[in-house]
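A single protein chain has been omitted from the complex, and every remaining protein chain is retained in its original position.
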Amino acid sequence: MAYIEFQNIDKFYGKNHVLKGINLNIEKGDFVTLLGPSGCGKSTLLRCLAGLEQTSSGKIILDKEDITHKDPKDRNIGMVFQHYSLFPNMTVKENLAFGLKLQKLPAAEIEKRVKDSIEMVELIGKEDEYPASLSGGQQQRVALARGIVMRPKVLLLDEPLSAIDAKLRKSLQTSIREIHKELGLTSVFVTHDQDEAMVMSDVINLFHDGVIEQSGNPVDIYTKPETSFAAGFIGNYNILKPEEMKKLTGKEWQGDVAIRPETFLLSNTPITSGESYKMQGVILDRVTRGNVLRYKILVNDVEVQADLLFRSASMYQIGDSVQVALANHNCVCL
Amino acid sequence: MKFKKRTYLFAIVPFLALCILFEIVPVIYTIIRSFMPEGGELGFTLDNFINIFSKALYQKAIINSLWISILSSVIGMIIAFFGAKAVHEGAGRLKQIFMSILNMVSNFSGVPLAFAYIIMLGNIGVMTMIGKNYGIEFLANFPLYSVWGLLLIYVYFQIPLATLLLIPAFESIRTEWKEAVALLGGNKTTFWTKVGIPVLLPSILGTFSVLFANALAAYASAYALLMNNVSLLPIRLSEQFVGDILQRPEFGSAIAVVMMFFMVIAIFIQNKVTPKQGGRH
Partner (left out) sequence: MEKKKHIGSKAIILLVIIYLMLPLVMTLVYSLFKEWIDVVPTGFSIAAYAELFGDSAFWMAIGRTIIISVLPIFLCTVFVLLTMYVIVVYHPEWDRFMQILCTIPYAIQGVILPICVLSLYTSAPKPFSDRMVMLVATYMVVILPYIYQGIKNNLTGVGAGRLIEAAQMLGASKLFAFFRVVIPNIMSGVTVSVMLAMAIVFGDFVIINTLAGGHFTTAQMYMYDVMKKSGQRTCAVIVVLFVVTLLISGGAFLLQGRQGKRKERG
């Protein structure tokens, strides 16, 4: 039996069917991500687990206990919100002690736990500051500390990094991962950013329109998309229709095919390597993206994108003719 | 279980009771009463309204009230427009002093305001006496105890209100727009007629409705200056219920309904135009 089980969860807002019979198991100790575009239902599922929303039907089991109709305060779940939601009239310390005081723990115990959490999020020295005087990143660290100080069964993170600028985000991603491991937490993380999901997760659940489109570890999700939505959302797949594939390869295809842009081989001279389709194309456009060059190439009347590592020696100019090769196994049928 | 879950609803009881007992029911009662014949017997009649619109005394009250409310609002708006524009164009320290004064004098209204005008321009007012001593006709014979005097007082309390309401609207005018107009070959007049005023229009209309409602309902200054000797809707309304003359509650209710009608129109206009403002920010 899994640690957390969602069984046939449905959720309606009026006539709006936002969760459509979700079944999902989460194992103890995993860092699980709910990934998807905004409005796909990922946050709603998280809030159902938190108890901040009621499911329309279905059951939620946490640690062998049915918590579907429990109040949030009785679920022993910690949560970090997108907008920090720190209590502005309380200092960092008071924010962390809030829940512990409600549990009527002895003062010494509260003191110790607050201190430990502050150390863990590296905010020593900020104990007596008010949230308004902290930066966004620091505020989110406090929120994280507040989420773990109660020693919850599960830690929920609802897009905690989306309001934070790119550089700080990386360091917070690392902090969250480390704390997750160090405390042996079970964490459920919601994000719309596929890179973030790849970096952080043990398991990714890709949401689309109220259903889970695909589940798996980051490598599988990245290399083996099962649907065109998955292929379109993860990475920058070329998604080609059967007729386009026919033009490209001269062979009949059934259904759409996804091709990762970095799997194309480009060369000035004919490519002789084995199991691959060989074609000729013309460079239409070139964009520099840091260490990667992205080419737009017209191959047999089909436009494809190909990524190459930046090596100035082998840079193609717009209008150049190139030989293109595509390995058979890199054409993922959807 | 079901009952226990809904106990929180008790929290809205005091508020609802207040609104029902002292807001909704009195208004509805007044509306119903305005259609009842005078003297207290039951029945439906339009006589009260017919009387208001046909008797010279009350026609006068409606005309005076509308006239003074519209005119004081227009004058107040024009002065406020230039005041707010001047603030917008920024004059550092003076601007701050001006804002403080606006906030300060917005508290100066009603009886004190009327009295201040009495000591200035009343029968033995300071300026009246000066006018007499030095032969300044305009001051010596200033018609304070008339609708003209009232207009002067109304304009006074409209200005700070209007300016305070318009200043935020002016803030929404960006310097870049002026620069854009200039780059496209327009001058200041082009800017104000083609961009500035159209952008401000919702705020101007909204402010106008607030001013109109404010003036229409104003009672204290008129009463302090002229007692019941001026034909204005609030004065005519009040005297049907309080005071020495014969009380006519049904007829008075009809006056109240007429006033509420004008107020609702003003507020309706204001609500119609303000959401646009909100959306822009």
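Letters A and B mark the chains in the order given here, with residues in each chain numbered from 1 onward.
Convention: contacts are C-beta pairs under 8 Å (C-beta built on N, C-alpha and C of every residue); 3 or more make two chains touch, one makes a residue touch a chain.
Fair warning: this is a prediction, and the values are worked out from it, not measured in the lab.
Note that the undisplayed chain, when the full complex is considered, contacts A, B. Checked against the full complex, the candidates A:72, A:137 or A:232 give a single residue touching the omitted chain, namely A:72. Among B:112, B:143 or B:198, only B:112 touches the chain that is left out of the view. Note that of A:8, A:23, A:57 or A:133, the residue touching the chain absent from this view is A:133. Against the chain not displayed here, subunit B makes contact via residues 8-9, 11-12, 14-16, 18-19, 21-27, 29-30, 33, 79, 82-83, 85-87, 89-91, 94-95, 97-98, 101-105, 107-113, 115-117, 119-120, 124, 126, 129-130, 133, 156, 159-160, 163, 213-214, 216-220, 223-224, 234, 237-238, 241-242, 249, 252-253, 256, 259-260, 263-264, 267.
The chain not shown here touches subunit A at positions 50-52, 71-73, 77-79, 81, 83, 85-89, 98-99, 102-103, 131-133, 146-147, 150.
The definition used in the following text is that only the chains that are shown with their structure count from here on.
Subunit A and subunit B have Cα centroids lying 57 Å from one another.
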